[in-house]
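What you see is the complex with one protein chain gone and the rest in place.
Chains: A and B, in written order; residue numbering restarts at 1 for each.
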Amino acid sequence: MREIISRLGKFTLIRAVLLFLAVIVAVYLTVIIANLGGQLDDIRKAQIRYEIGQRAFGNPDLRTMSPEEVAEMLNALAETEFLRLGMDRPFFPMRSFEYLWRACTLDLGRAERLSSDAGSRQVHNILMERLPVTLALFGTANLVLFLLALFIALFLSRRYGGFLDRLIIALAPSSAAPGWFYGLFLILIFGALLGVLPWGGLVDAPIPDTRLAYALSVLKHMVLPVAAVVLGALFANIYTWRTFFLIYSSEDYVELARAKGLSSRSIDRRYVLRPVLPPILTSFLLVLITMWMGQIVLENVFHWPGLGSVFYQATQMNDVPVILGVIVIYGYLLAATVFVLDFVYAIIDPRVRVGGGAVRQ
Amino acid sequence: MMKKPDQRPGPVADGAVRLKETSGPLLKVEDVLLYFRATAGVVRAVDGVSFGLAHGQSLAIVGESGCGKTSLAKAILRLLPRNVATYEGQILLNGTDIMKFNDERFRHDVRWVKISMVSQAAMNSLNPVMKLGDQVAEPLLLDNHTNKKQALERAQEVFRIVGIPVAFLSRYAFELSGGMRQRAIIAMALIANPLLVILDEPTSALDVLTQANIMNALKRIKQELSLSFIFITHDIATSSELADEVICMYAGQLVEHSSAERFYREPLHPYAQKLMASVPTLHVYKKPEFITGQPPSLLNPPEGCRFAARCTRRFERCQEEPPLFAHGDELVKCWLYEGG
Partner (left out) sequence: MQNWLATLKGARRYPSLVAGVVVIIIFVAFSIYAVVALPYAEAIRLWRGGPGVWDETPRNAAPAWFDVFIEGDTPRTIVVRSGDTGTITEEAIGDGMKRAEIVLPFQYDYDGFPSELRLYSQAEYEGSRQPATVSWHTPDGRTIILQEHRIPRATDTYYISQDQELRTQLSGMAPHQGLFVDPNDEENPLKGEYRLILTTEVPQTAELDAKLVALGQLHGLAGTDHRGRDLLVALLWGAPIGLMFGVLAAVGAQVSTFVLSAIGTWLGGKVDRLFQWLTQVNLVIPVLPLLILIGHFYSRSLWTMLGMVIALNVFSASYLTYRAMYLQAKEAPYIEAAQAYGAGNFRIIFRYLIPRIAPTLLPQFVLIIPLFVFLEATLSVLGLGDPVLPTWGKVIYDAVDEGALYKGYYYWLIEPAVLLLLLGVGFALIGYSLDRIFNPRLRTL
């Protein structure tokens, strides 16, 4: 037992480190791209000027100076500060690493135009406020998707060639369209034409006063976006996983399990589900990654106040620190997704755990 | 441990107790039919096969690929695929017709406890994500009649019998060599102390040395545990080592049932004769013969004797399907032996 934990631990550690390195590379790439035209520097300088202006505000001497003199003084202070911070040095390599560090720790200063609902202008706060909202929607939607697809696929694999089976095959191409696409139609039908569900947003306005009412309101607003996400990927996943189930249930060891007198339920659980989970998880990982990307548009379509919509607003308003911040958080989220799935993978597939360089199918 | 009426029989360590079984034959298969539905029509895989097997005896079933040997094994264990069209007949195990059991009772009372199986392509017969010990002990843990500790002890025992180091109980299938895996499968087949073990091509995927090792292990097991084997193979040579009796199948039908001694020395049915003639011998110089033509399609088997088209000894009578004639202690499905 201890051996398993230590092997698992070592494996996990290595994966975590490699993933973190991957995130760093991704963020670095972003930093480089963002500063190809000097935008990052411009922002930084604007930030510094702002701070100097704030500090100088309390200086009583200002009142005696003319506006030109004030401007000159502030400029000079700013220039000194730039030199002090080494901003005259070339971007590569040192300053880029500096930005890299600040980006990775989400130390991005103040937003240019946006602010959080609580009133803070710190990029960090803005993003942290939005993160749980996004996670709530994303988590719920994908959990529903996974469970629904898994059980329907398992159910379907026992009815190969039947009507339902062929129906699902016919519907599989519907996943060519992303979630937000179906979202538009759902709003059209349920919001505009039928008027049963809200068009978007997080809660009703005015905000309900009891916690329960608030929670219910949020749930009601989650119905359409979750449905959109699920529709955008459900049938293709059911098709792929049912194919996996079919392939894995025709394995020789499954037949032998039947011969051994095991019940159908035991066979499904131990001989089909467990071996088939690794490829299913791998396929789901790719689905999740695509979902993260689609989240941006989805949140905009449904006015869901998460990371996606703040990202969109930031691009509209040219708010670079926020843009950077969202990209970094996305990097972390993606890496976390990959990591969690890798970890689950390691737990269920002994070939990965025990080593021997086993190949992931 | 007390045996509750509904439970599967517990492990029995002492082989001597076994002989208390009834004096009738262990297994009696009568007119078993197994047809499959294919896109082109109905495939008559097993077309009216009957035979008997006494306690402690071993039977080899030989024949070409596609003659219905594996289907017969599956018929006995009721391992039917999705597209089964017909499944009839009688299978008497110690006098009880197990064909009449419903699926649940069959699963509970017959599978593995009475009849177990070592399947073809054993390379892929082990669950890749379960530990060997867990898999091997699994049949005992069903329906909660043995606790885990006892089950694992029994697993260790069978591992010893087949010759695998006990440490391997905590390994996974991919860590074992081909020969080891085969032994593990055999161990798994023995664990519930069945009356009959069906082995379907147990050594065809192995190299010669390992084959010899496995065959020796099987011989030892046969002696120690007084089990009955049904041994399905297309490899005449290896089957000769273990079998007491031989059944030869052709195109879904049983064409000869003889004692092993008789079959390997002097088979009766023309097909069986050609079969034996095709095996190279060590000490006698002979040119291996082969049989021209192809076995008939099981979709639309020909009228009359199914081997007639390729038989060098055919005559008019062969246009009608011959019954099984008794010839001394043997049974032959050939007009040449009409009248004994």
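The rule we apply is simple: contacts are C-beta pairs under 8 Å (C-beta built on N, C-alpha and C of every residue); 3 or more make two chains touch, one makes a residue touch a chain.
What you see is a predicted model; the values in this text were computed from it and never measured.
Partners of the chain left out, restricted to shown chains and counted across the full complex, are A. Which of A:Y160, A:Y214 or A:F343 touches the hidden chain is settled by the complete complex: it is A:Y160.
Only one of the listed residues, A:L77, A:L184, A:L197 or A:V218, touches the absent chain: A:L184.
Of the listed positions A:L8, A:A22 or A:L197, the one in contact with the omitted chain in the full complex is A:A22.
Remark: the residues of chain A touching the chain excluded from display are 18-19, 21-23, 25-26, 29-30, 33-34, 36-37, 39, 160, 169-170, 172-178, 180-181, 184-185, 187-188, 191-192, 236, 239, 243, 246-247, 250, 282, 285-286, 289-290, 292-294, 296-297, 300-301, 311-312, 315-316, 318, 323, 326-327, 330-331, 334-335, 338, 359-361.
Here is the rule we use: only the chains that are shown with their structure count from here on.
The distance from the centre of chain A to the centre of chain B, with each centre set as the mean of the Cα atoms, comes to 56 Å. Partner chain B is touched in their complex by these residues of chain A: 160, 251-253, 255-263, 266, 270-271, 274-275, 348-351, 354, 356, 358. Touching chain A in their complex are the following residues of chain B: 77, 79, 82, 107-108, 110-113, 116-117, 119-122, 124-131, 138-139, 142, 172, 174-175, 185, 188.
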